[in-house]
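Scroll down for the structure; my scribbles are underneath it.
Partial view: only certain chains, each at its native spot in the assembly.
By written order: A and B. Residues from 1 in each chain.
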Amino acid sequence: MSNWRVYLSGEIHSDWREQIESGTKDAKLPVDFFAPVTDHGSSDDCGVAILGDEENSFWKDRKGASVNAIRTRTLIERADIVIVRFGDQYKQWNAAFDAGYAAALGKPIIIMHGPDHAHALKEVDAAAQAVAETPEQIVAVLRYVIDGELKPVAN
Amino acid sequence: MSNWRVYLSGEIHSDWREQIESGTKDAKLPVDFFAPVTDHGSSDDCGVAILGDEENSFWKDRKGASVNAIRTRTLIERADIVIVRFGDQYKQWNAAFDAGYAAALGKPIIIMHGPDHAHALKEVDAAAQAVAETPEQIVAVLRYVIDGELKPVAN
């Protein structure tokens, strides 16, 4: 079977993706990871930098968000599992949007967030198959789901 | 043709739904409106009040969010148009989730928010067919789309 495809959606201000990819690599799991473009400047400017400048910030954002959607939509559709991380800051409405999108497509979903967000994320969590706090837990879930090997995580 | 079905998702702390429904009624549009349960207490307690108490707030929220999902999922699936409002406060991740869910189902979407949220909502806006600030604008869009009558809105 071809590798499992895992899409990592959410905040781009910490190294949570690298931690998961690294742990998964150490566990030698057959996984290909995908993510949105994580360079904040590129993500904001991709529309106008390529397709022409816009004076109005609304349309600048529209151009960029639409170009980004070409990438994220394709990768979510191809994913076997979608993981969405909510960090402590920022509105992260695009992350919650991705979670809803994936849920409607029937993708298995893992949500990653700290305990402070539990109540605000109750609807999103309820649509997911697992709620985790740390990259270590997520790697353990992937190892169990993909390899069938259960390595407990100290909590 | 049967009435147009419009689902109103989003914050439950202002009377924005009533304004839209009222304006639509005045315009005599053939529309049926649907919404999540807007009583905050009921929405939070519906799980434990019916299915049994939970000491752990995470599971109390899980029970309630799942029961609420029975309602919202059915109504979004039945809707012809989904409108999602983002107010000034609150995380509103469930609203962004609904927008993503509706987008994946190919539903036409109208997002309603003030100018301050434009940048944070760029991905959500890009997936919608219209972005409005006021109930008046939304009623005008519905009137145009449903009746074909264009009544400009002073902006």
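Going forward, a contact is a pair of C-beta atoms (placed from the backbone, for glycine too) under 8 Å apart; a residue touches a chain by one contact, two chains touch by 3 or more.
Please read all numbers here as calculations on a predicted model, not as lab measurements.
A.B. asks: For validation: placed chains = 2, all identical. Expected total copies in the complex?
C.D. replies: 8
To be clear about the criterion, only the chains that are shown with their structure count from here on.
A.B. asks: How many degrees of rotation map chain A onto its copy chain B on CA atoms, rounded to the nearest 5?
C.D. replies: 180
A.B. asks: Which chain A residues qualify as touching chain B in the complex?
C.D. replies: Against chain B, the touching part of chain A is residues 57-58, 61-62, 64-66, 68-69, 86, 90-105, 117-127.
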